[in-house]
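Below: one structure, written as structure tokens.
All protein chains but one are shown at their positions in the complex.
After this line comes subunit A, so read on.
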């Protein structure tokens, strides 16, 4: 009981941090933001009791002293020493870490479910699929393929450098920082860490403070299972992240939103650190009338509400369909919702809740906007105590409304209607590039046009979400949805430097290379470049002695 109270305080505090603090990164006072908490919330009442506020300030004090710039300095210095020792570069070390990671997940599955339930009420099956199975899968793949991935890749050489041989060697970048997020606290922390370890780097993971139970479990498990001299977890919020970002990293991998992504990239610029930004965006789902309606509806419902209740960066954010088809689609979606979550979805155990009050309020305000609130055709119920909003479908909200401006990241699904399904392309292209774009259709021509004309991080035709599970596809955004990609070998590559190595012997210098220069040399050079053998011979014959 006590622990759950603690957690809630922690969660609430972190929540205010994230909601109001990130834009003034670095200049934030935890104690102050606590005061600006909305008083209606239950947790706020908890906070108001003298004991709790005392414990909060205590916690703040503790946080202050636990991780600051000085600590960050030392952390990075220590890691550098370990990295420079060469230990993390060895195949054996990488395999040992990946094996422990696998063991860590498998042995602590129950704890992981518990943490996910605490933070998000995530149903166990969903948690198994999207967090446990995905990460163990990544581990296994890396364990199986690592020797292949690490092998230098032969490269052909051309006549310009003849005779020579060349290869591309993958080497670790050094010390990498992984900043993960709260919606899939395990998957989005472990998956990049797996790539970083496989590539032979030293790693610091900063899990999201907004999913506190998961963050502290990660911290505990990393201590127990992984090599603590080279792999570390730093828990914390804005102050800690700021302290970390001041350090010089060899790579920063961030999952989250564009606003913080910009801050991260600007901080990285000071040290010329390359970044991978895994952001989100409004992922559209186009539904053509020429489609298998029932299957399409089922897969949309699964991708929207069956995956962390819409709190997923690749969830369908909104649907575009034709005016004529919209009523049929809505009926089908309704049916599938009942099929999945019963007649009272607010009571369903098969759906995650919203992460915190801040996001609950953000979502309800999206629903309550003028000209939006009257467009709700399914759902619309809410329960602030339980942080739940029922699956909600809105029809023909104005394109200028807030719900169509920002990433929804919750159980609201607006449907826009167009006269012709091709008109959907203009709507999508007039917005920033999404992380994923979905289309449901049996029309081959339409599929082709969709692939050709729409730019997105990834595309999935006739389904949702599952492209994420395919290791052989790179996962990552473009434009506003981010840069860089990962998963499977792409993760390994993202955390490696590809060093071009060229081997030359001492023979085979063309005389044209070195001064003194003559017109004849220039002629030969031109002939060589154009690959014109006849010219080469001619200029060589005509070449005065050299």
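Assume a residue touches a chain if its C-beta (ideal position, glycine included) is under 8 Å from a C-beta of that chain, and two chains touch if they have at least 3 such contacts; residues count from 1.
The rule is simple: contacts and distances are computed from a predicted model.
The listed options are "Aldehyde dehydrogenase", "Rab geranylgeranyltransferase", "DNA polymerase alpha accessory factor Mcl1" or "WD repeat domain-containing protein 83", and the UniProt record of the chain not shown names that protein "Aldehyde dehydrogenase".
Contact with the chain not shown here comes from a single listed residue; of A:78, A:111, A:124 or A:443, that residue is A:124.
Of the listed residues A:191, A:209, A:250 or A:407, the one in contact with the hidden chain in the full complex is A:250.
Checked against the full complex, the one of A:236, A:414 or A:458 touching the unshown chain is A:458.
When the omitted chain is restored, the residue from A:258, A:284 or A:410 that touches it is A:258. The missing chain, though absent from the display, is touched by one residue of A:157, A:364, A:383 or A:401; that residue is A:157. Although one chain is not shown, part of subunit A still touches it, namely residues 84, 86, 89, 123-126, 128-129, 133, 136-137, 155-158, 160-161, 164, 166, 168-169, 171, 173-174, 250, 258, 261-263, 265-266, 268-270, 272, 274, 277, 279, 291-292, 295-296, 298-299, 301-302, 306, 339-342, 348-351, 429, 442, 447, 451, 453, 455-463, 466-467, 469-475, 478-480, 482-485, 497-507, 509, 512-518, 521-522, 525-526, 529-531.
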